[in-house]
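Here the complex is missing one protein chain, while the rest keep their positions.
By written order: A and B. Residues from 1 in each chain.
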Amino acid sequence: MKELISINGLCYNYDDICALNNITLKVVEGDALAVIGPNGSGKSTLLKIINGIMFANKGAYVYKGKNINERYMSDNSSSRAFHRSIGFVFQNPDVQLFCSSVYEEVAFGPTQMGLEDREVKTTTENYLKLLGVEHLAQRVPYYLSDGEKKKVAIASILAVEPEVLVLDEPMSGLDPKTKTFIKELVVKLNRAGKTIICATHDFEYVKGMFNRAVVLSEQKTIVYDGAYERVIEDEPFMRANNLK
Amino acid sequence: MPLEFFSQCGTDDFMHIPDNYLSPSTCAVLGAFMLPVWRWGTRKIKKEFSTKNVSLIGVFASFSFLLMMFNLPLPGGTTGHAVGATLIAVLIGPSAACLSLSVALLIQALFFGDGGLISFGVNAFNMAFIMPFAGYFIYVFLKSFYSSERWDRISLFLSAYISLNIGALLAAVEFGIQPILFKSLSGVPVYSPYPLSIAVPAMMVPHLLIAGFVEAVVTVGVYNFIKKTSPRLIRDISGIKLKPVYAMMTAMIILSPIGLLASGTAWGEWSNSEIQKLVGYIPSGMSNGLNYNSFLSGYTVPFIMSDTLGYMLSAAAGVMVIFVIFKVLERAFNAHMDA
Partner (left out) sequence: MRTWMLNDNFIEKNILSFLGMFSNLRKENIDRTFMSSINPAVKFVSTLLVILSVSLSKSIYYVAIVSGFLLVSALSLDKRSLKKVAIIIAIAFLFASFIMIPSLFILKVSNAVVMILKITVSVLCVNILIYSTPTNQMTKSLKALFLPDILILIIETALKHIVIVGDMSVNMMYALKKRTIGARKKKEHALWGILGVLFIKSTIMSDNMHDAMRCRGFNGDYKSLPSLKLGEADLVYILFVLIIIFTGMVL
């Protein structure tokens, strides 16, 4: 299996506060990785670094053989290719919904990537259907309910067909039906070949979603990297790290 | 309940000029001055850090809008509003503030009927261009004299107060010149009928006595809060030293509206017969097509007395000069910023 992500000795500090401490992590194609940790352990920071919107102070992040740093991302075409390959679903959907209709929101990515109008139309319609939001196509995104917003956000990211899908606590604030829907969708996507990296707090609705887990401690380091099922069942470990 | 409707008539404060108080030619002239400003602004966005500026301007346009909407408690139990142009200019820079305020004003006019559509250019000129730039430069100018926290606040207070009153003065002048320049055949003013001698005091008194202070207090209050809680967000302008020539220019800019006012007083003193002589120059054959011609007459006025034309041209030229000065100063400041 191809190694997509290789992170070595990554540290991130700001204003004398350490957000990530010596992180070393590898992700191969087809992984479904859960990033687990209590509040403030650096999960979001790690995800943002993986997505090339924040850059570490120390250590290396290599994606598909390319060193991802500020210089690399300052070039427009590299940055575009990178963002097309890794998609990021933010925790707060409001942050990433900025078009005035759901249809445009989902069409935004493909249009920006330079697809033909006809292709944009078919892609958009496909992903609206996949997420079950085609009936919302003409609605204004920021007036939708939280669950609907989340689905639109996911659709808009999937529309550029990334190889890796990163999700930051996708279940937060959603009702049970939506949580189940998202879980099933992610499992489907993973089976179809997409690599999944997902930060999560919620262990109830994610059964079967992940094969691997990485646990971040309150000291901002990785304290576990292995099979998902094994760590979830290790009660004392989970409690010691403020996860249960 | 009617209170929010009140604001929808374009009259919640006198600074948002509604339609038909000013002639279309006035609106067109001032709107035309804004066009190059906006073009320059949007081009700047497209060129440098396009995404960052789009999100910046969009979000701060919403902030300006909300700030203008906000009811502030005033002594006596009433509420008032602030414009916040100086505050925003000091926090995000005058050119970003100009665009944000323009967008906020556009949204107010187009989605809420607050401020006219035809007079949008004028409102933008007063509140989105002159106010933030004047406030910003006056602040930097005053701050450069002395370095202390207290003086910082005093300079901000003064610059907010002055910039609001400059805006009000401009609006007053715009109202006041209407009866002189735009009349029907019988010498009757077609738009705002109050000459400068009435318009200026009527606008300036409430702004000098009340609105200016409201603006200044809000500006300093919010600035202090931000400085205390997130000082990193305050643009660092302490290192900027104004060269004497810029100091002189700033002083000129502050004084020039007073110059307009001085010549305005002269206008207000014209006797009736002089006014009739003015109108008498309009050829009688124009009576039918007067609509279209009065629109054009703002630009080419061959039949009006040459000194009126001179006044108009000099006012226009003065504004052009101010614009060029601001542009130059902005570039100079940017050079300092990047250094």
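Just so we're on the same page, contacts are C-beta pairs under 8 Å (C-beta built on N, C-alpha and C of every residue); 3 or more make two chains touch, one makes a residue touch a chain.
Nothing here was measured: the structure is a model prediction, and the numbers come from that model.
Chemist: Taking the full complex into account, find the residue in B:Met15, B:Ala89 or B:Leu106 that is in contact with the omitted chain.
Modeler: Touching the chain that is not displayed is residue B:Leu106.
Chemist: Considering the whole complex, which of B:Phe65, B:Phe133 or B:Tyr161 touches the chain not shown?
Modeler: B:Phe65
Chemist: One chain is left out of this view; which of B:Ile57, B:Ala85, B:Leu142 or B:Leu170 touches it in the full complex?
Modeler: For the chain that is not drawn, the touching residue is B:Ile57.
Chemist: List the residues of chain B that touch the chain left out of this view.
Modeler: Within chain B, the residues touching the omitted chain are 1-11, 18-21, 23-24, 42, 45-46, 50-52, 54-63, 65-67, 69-79, 91, 99, 103-104, 106-107, 109-113, 116-118, 184, 188-191, 193-194, 198, 218, 221-222, 224-226, 229-230, 233, 289-292, 294-295.
Chemist: For the chain that got dropped from the picture, name the residues of chain A it touches.
Modeler: On the side of chain A, residues 48, 51, 53, 76, 79-80, 83-84, 87-88, 90, 92, 94-101, 104, 107-109, 111-113, 139-140, 142-143, 156-157, 160 touch the unshown chain.
Please note the rule applied: only the chains that are shown with their structure count from here on.
Chemist: So, what's the distance in Å between the C-alpha centres of chain B and chain A?
Modeler: Averaging C-alpha atoms per chain gives centres 46 Å apart.
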